[in-house]
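Left out: one protein chain. Kept in place: all the others.
On to chain A.
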Amino acid sequence: MNIPQELRYTAEHEWLREEDGVSTVGITAFAAESLGDVVYVQLPEVGSTLTAGSPCGEIESTKSVSELFAPATGEVVEINGGVVDEPELINSDPYGKGWLFRVRAAELPELLDADRYRELTEEA
């Protein structure tokens, strides 16, 4: 399973990449694989404020619907329109073109490093 070393992770199978106070958020390859083919994604609106741990969107695959949880409290500064038009990018490139949104978080909650996240997926 592909778990990039440089990213941080939540127990809800999201990844974060922080640059200059803005975090790019996506779901992990493990999550994408478990969901199956993603056919629809609903993302939070740009400008909306997220609360860590609260639902902020949904990801629908052919077989199931999953809520997307905000990994941090903060303002949504950008969403990935490409993934709305082509939800399959989440399966084909979860850490790249399949990113979901960018949030400016005042402070990041405690996140897992790649090794810890790998342990979590192995327990699952």
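In this text, a contact is a pair of C-beta atoms (placed from the backbone, for glycine too) under 8 Å apart; a residue touches a chain by one contact, two chains touch by 3 or more; residues count from 1.
The definition used in the following text is that contacts and distances are computed from a predicted model.
The complex includes a chain that is not drawn, and of the options "Transketolase", "3-oxoacyl-[acyl-carrier-protein] synthase II", "Aminomethyltransferase" or "ABC transporter permease" the UniProt name matching it is "Aminomethyltransferase". The residue from A:N2, A:T49 or A:T62 that touches the chain not shown here is A:T62. Here one chain is not drawn; of A:G21, A:G36, A:G82 or A:G96, the residue touching it is A:G36. The set of chain A residues touching the chain not shown comprises 33, 36-37, 39-40, 58, 60, 62-63, 65, 87-88, 91.
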